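Note that one protein chain is taken out, while the other chains of the complex remain in position.
What follows is chain A.
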Amino acid sequence: MADADKTAKPDPIIQLIVFRLGEEEYGIRIEQVKEVTITPDIARMPKTPAFVKGIANLRGDIIAVIDLEERFQLRSPDQPMPAVTYTMALEAKDYTIGIMVREVPQPLSVAQSVIEQTPEFIQEANIHDKYIEGIAKIGPRIIVVLDMLKLLTPAEIMQLQPAEASSPELGRTTG
């Protein structure tokens, strides 16, 4: 009886939306994703950090679109964004925000138990450790599961890069 209970202890299945940033794969819980669409026409907003791509009209909602590769410096300069990109509209606490990605994000079901806690050395080494919920290992793939609600606080998003990294970035948009 007790044994049966143990083996039947449910291992909840979690639906993730998996996307690529730089060289790695990242995942978000599906309930935090409102929709995925081809990136609509974006109006660049002057005087915002370069990783804020601008604002776009998503079915009447005006949302900000940000580029996380740029935000976390995950992109090497020889890898520009392709002409057609995709935007995931994510539901933050009280607003919607768009995350621009280079490939179509894919749904993926994983068992809760597959998601491992982040190793401690990453927690310490990585700048964006606090948004990492865990790491899912599926065969050869390693998917970093992000906690979007923590990532998407306005203060977190608008936080400027360290001056030496951001100034040339901003300067480049001139002219």
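Going forward, a residue touches a chain if its C-beta (ideal position, glycine included) is under 8 Å from a C-beta of that chain, and two chains touch if they have at least 3 such contacts; residues count from 1.
To be clear about the criterion, contacts and distances are computed from a predicted model.
Between the listed names "Sarcosine oxidase subunit alpha family protein", "Chemotaxis protein CheA", "Multiple sugar transport system substrate-binding protein" or "Twin-arginine translocation pathway signal", the UniProt record for the complex's undisplayed chain reads "Chemotaxis protein CheA". Touching the omitted chain from chain A are residues 41-48, 52, 55-57, 60-64, 92, 94-97, 154-155, 157-158, 167, 170-171, 173-175.
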